[in-house]
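Structure record follows, encoded as structure tokens.
Here the complex is missing a single protein chain, while all its other protein chains stay put.
Order of writing sets the labels: A and B. Residues in every chain begin at 1.
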Amino acid sequence: MSVIKKVLKAREVSSFCFLVALFLIVGVINPSFLKAENVTACFNTSVVYTLIAVGMAFAIFTGEIDVSVGSNLGFVAAVVGTMIQNGQNWFLAFGVGLVIGVIVGLINGWGVAVMKVPSLIFTLGTNGILRGLMYLTVGVQQVNQLPKSFKDISSMTLIGNFSIYYCCAVLLTIVIHILLTRTRKGRYFIAVGDNAGGADLVGIPATATKIWAYVICGVMAALGGIIFASRIGIVTSLSGNGYEMKAVAACVLGGISLSGGVGTVIGAAIGAVIMASISYLLVFMGFSSNYDNAITGVILMTIVVADALLQKRAAVKNRRARLAARTEKVTKEAAE
Amino acid sequence: MKKLFKGPNAGWNSFLVLLLVLEFVVFGSANPKFLRIPLLMTASNDFISICIISIFVTMVMITGGIDIQVSSIVGLTSIIIGVAWQDFGLNIWAAVALAVFCAALCGALSGFFVAYCGVQAMVVTLGGSFLYSGLALLVSSLSSTEAYKGISGFPDAFKAISKTKVFGVVPMQIIIFLLLAVFAWFLLHRTKYGRKIYLVGVNQTAAEYSGINSRLIIMSTYILAAVSAAVAGVVMTAYLGTSKSDIGGNLTMNIITACVLGGTLSTGGKGSILGTALASIAIGLLRFGMPLCFKINTQYLDIPIGVLLVVVVVGRALVNMPSVQAKLGKLRPKKEKAGS
Partner (left out) sequence: MSEAKEKAPALLSVRGIYKSFGLNQVLKGIDLDVVPGEVLALIGGNGAGKSTLMKIIMGLYTHDKGELLLHGEPVSVTNTAAALARGIYMVPQEPLLFPNMNVEENVLIGFKQPKAELHKELVAVMEDVGWDLDLNRKAGGLSIAEQQMVEILRGILRHAQLLILDEPTSALTFDEVKSLFKVVRELQEKGIGIIYITHRLAEVFDIATDVAIMRDGIITIHGPVGQFTREDLVKGLLPPDAETEAHGAAEAAAPVDYSAAPVLELEGFSGYGFTNVSLKVWPGEVLGVAGVVGAGRTEMATTIFGMDKVLGGRVLLNGRDITGKKTKQVIEAGLNYVPEDRHLNGLFKICDVAANTTSATLYKGALGKVFLSRKAEREITDKYVKSFRTKITGQDQLLGSLSGGNQQKVVIGRSLAPEPKIVILDEPTRGIDAAARGDVYSIIHQLREQGVSVLLISSDMEEIVELADRAVTMYQGRINAEFKKGDINQDNLMAAAFGIAGEEEIGA
């Protein structure tokens, strides 16, 4: 096994180690943290982040980004919440939510892949539109009369203290991971972000792949929205605000390269747990949750800058090695 | 004035002026209150930060970057002023200077990562928006005042920034905006520095081959954007009379929309101060007029702004897309390369 493979493989493994180390450090500082319910709580609270981070991972794999997931999530939560509150059939509500996710994904995919608008700008626009639509749905009031039966699903546990939602999210992530790594089309997402020119050469449809990535991202955000409504029980006009940032940060923490082509959805899921845990852990360390954003920002910036520097160095080294090879050849020829 | 409309951007700028006129006509006829100058002038407080900041974010975008951290810097500036003044007992103007200086440092940090480490601007400024809004929260926790209340009771001299009216009509913040716009216009369109900004944005390696220190230029635009955000933070703090860590709210989309609507190319190399200024005013009027004339809740304003952004970028993509133009564009470089 080559060294490079080891390093690359270590990406999500090191994220996981980081998470474990985080727990242990907090445990040392405040031993009362290291209880099963606290640790599982970290995982359980991460369920929404996990879903949107896995979705976001698809957009990032292809070398793009989707900053509309926060509002997408909020809008779906508002719509589904309102429908359920009004006594509509749950599954109809879920269906509508997922369809919204698909539509948002199609629009984003069209703008980015077909119209070739820079993804940040386009999804920033759809983000605004969705946020506005969400205000329209929720209005000045909140969605806060959700039936207890709907909210109670979130407190159901499956294995130990793990909530049924988190278990499903993990299962979904694993299934997606297997599909991504073991199927022909699954590899396309990574390939398009890895080397667009090479993808063209072997006949991979880059446009269609990107549209799919956005649709998946939209659907995952919609799922996140449904679970958000059930878990939190209240949907305000601010719900989901800034979640897109958390999702991007989770992907980065999970070892996904923002230049595309590198990473796994497992990494994104681990990153999501780290993101969700930070504020929880701060409380146990005796800090106020005011540190939450600053710490996230520091971690995020450190990782991307280190990543960029490593890549830059590798590229320069590669180029120089190639150039050096030319002159070295003469020396060898002469020696023979 | 005519002179300003010369050049490659002239057509677009005229369109923006038309848009402004249209806004006055539509909003004015829907509700004559809209045309009351004093009211309009006062209302400008609500959108003046968009105008001030987008002018300098335009420069960032001309270099091919983007800056989505500015709104968090607005809040950081505001809270630093408050805490430095109230809890550290600094003179109010010293507090303002300190805040502006801190903002410049924030801009320099992000700019350094973008220019010298080669990280995508979007990612760095995303991290920056976390970091600086987080810092703002931390600064606010240094204060004895509860964060959600905000620090108030500033001296009148400071509040005068937004209360003073030149000639009794034009409020100070508009004067500040105009001064900054003129300054930026000179900087971008009339100095060698401005020329370098364009050249770096059009082709960074060619700029390097021309002996231009492209990295320094790129970094400097982030500092300028951060300082403009600080100025907006000062103006807003003075207007609201309270210092809070989150007064920047979510300006990002409005700012980017103003830049893009103003004719700035998101891939860099193209954009103008006049265009952005006009576009930002158009957005401001929209934000003022819609609730006033059509009773649209301010919270819904993200819809028209978002639609505007999407329509502009897609429209521009469409203009560049027709197969004829795509073919023409492809032929030209091929012709050159074919020989090699």
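Operating definition for what follows: a contact is a pair of C-beta atoms (placed from the backbone, for glycine too) under 8 Å apart; a residue touches a chain by one contact, two chains touch by 3 or more.
As the structure is a prediction and not an experimental result, all values here were calculated from the model.
The missing chain, though absent from the display, is touched by one residue of A:51, A:235, A:262 or A:295; that residue is A:262. Considering the whole complex, the residue from B:115, B:136 or B:207 that touches the absent chain is B:207. Within the complete assembly, residues 7-8, 186, 190-196, 198-199, 202-203, 205-213, 269-270, 331-340 of chain B touch the chain that is not shown.
The missing chain lies against chain A, touching residues 1-5, 8, 184, 187-188, 190-191, 194-195, 197-204, 261-262, 314, 319-320, 322-330, 332-334.
Rule of thumb we're sticking to: only the chains that are shown with their structure count from here on.
Spacing of chain A relative to chain B, judged by their CA centroids, is 29 angstrom. Chain A meets chain B in the complex at residues 65, 111, 115-118, 120-122, 124-133, 135-136, 140, 237, 241, 245, 248-249, 252, 258-259, 288, 290-298, 300-301, 304-305, 307-309, 312.
On chain B, the positions that touch chain A within their shared complex are 66, 68, 113, 117-120, 122-124, 126-135, 137-138, 140-141, 147, 250, 252-253, 256-257, 260, 266-267, 297, 299-310, 313-314, 317-318, 321.
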